[in-house]
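Every protein chain except one is present and positioned as in the full complex.
This part shows chain A:
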Amino acid sequence: MHNAFALRSNWSKRVSVVAIMAVLLGLFTGFCFTVICVIVRLLIVIRSGSKCKPGEKGPVCVLIVAGSGGHTTEILRLMESLSQSYSPRHYIIADTDKMSEDKIRTFENSKKDTGSKGQFTIQRIPRSREVRQSWSSSVISTLNALLYAVPLVFRLRPDMVLCNGPGTCVPLCAAGLLLGLLGLKRVLLVYVESICRVESLSLSGKILYHISDYFFVQWSTLKDKYPKSIYLGRIV
């Protein structure tokens, strides 16, 4: 009687172990499969950039990432050259940025004077990274910024994100990419590296080089190092 009981409990132990292993294997396989699907989908989305022509259907809605100081000055120089077909314009600035809002309003008000119609908004998100912030805390603050960036981009549904290097642009571009990944909207990522970058890309540039649809550099040395970039000389 004692033996039979021992045998049965042994057997049921083995069954439980096998069952648990089967479930874990199933989960693991499912996980690998999902990851592969996501990667394939990501590659498909990234490669579809050149076919995406939002200008053909009407005005192009732009999300503009304004970093602090020189970044904002440069991005406004670029915005100055764009026609009124680029509207509405949503400017995103970091919550700790005090100067950019004034510069943007002055710029947009001057556009109104020249009879250029089109609305604009200014929104704030947490800063991804302060200058010289450590790598580990930057990852956390960038993820925090992502939590704001995703709902913002999902709500605005821009045709294009325009940025030029501040850390703030990484979560916003990631959110734009996510929108495309989920099949909700193909958001074009346009990156213009700062004129200060002659020999090396900024950290944002290095991250976004591979996923941007149009990546501009302003010096030929960078074009040599990053062949997929677009070089039109100095554009700010």
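As a working rule, contacts are C-beta pairs under 8 Å (C-beta built on N, C-alpha and C of every residue); 3 or more make two chains touch, one makes a residue touch a chain; residues count from 1.
Basically, contacts and distances are computed from a predicted model.
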Practice problem: Quick one: find the hidden chain's UniProt protein name among "Proteasome subunit beta", "Histidine-containing phosphotransfer protein", "Trafficking protein particle complex subunit TRAPPC6B" or "UDP-N-acetylglucosamine transferase subunit ALG13". | Solution: "UDP-N-acetylglucosamine transferase subunit ALG13"
Quiz item: Touching the left-out chain: which of A:9, A:34, A:48 or A:85?
Solution: A:85
Self-check item: Hidden-chain contact residue, picked from the options A:122, A:211 or A:235
Solution: A:235
Quiz prompt | chain A residues that touch the omitted chain in the full complex | solution = 50, 53-56, 60, 69-70, 73, 77-78, 80-83, 85-86, 159-160, 188, 190, 192, 194-200, 214, 216, 218-219, 230, 232-236
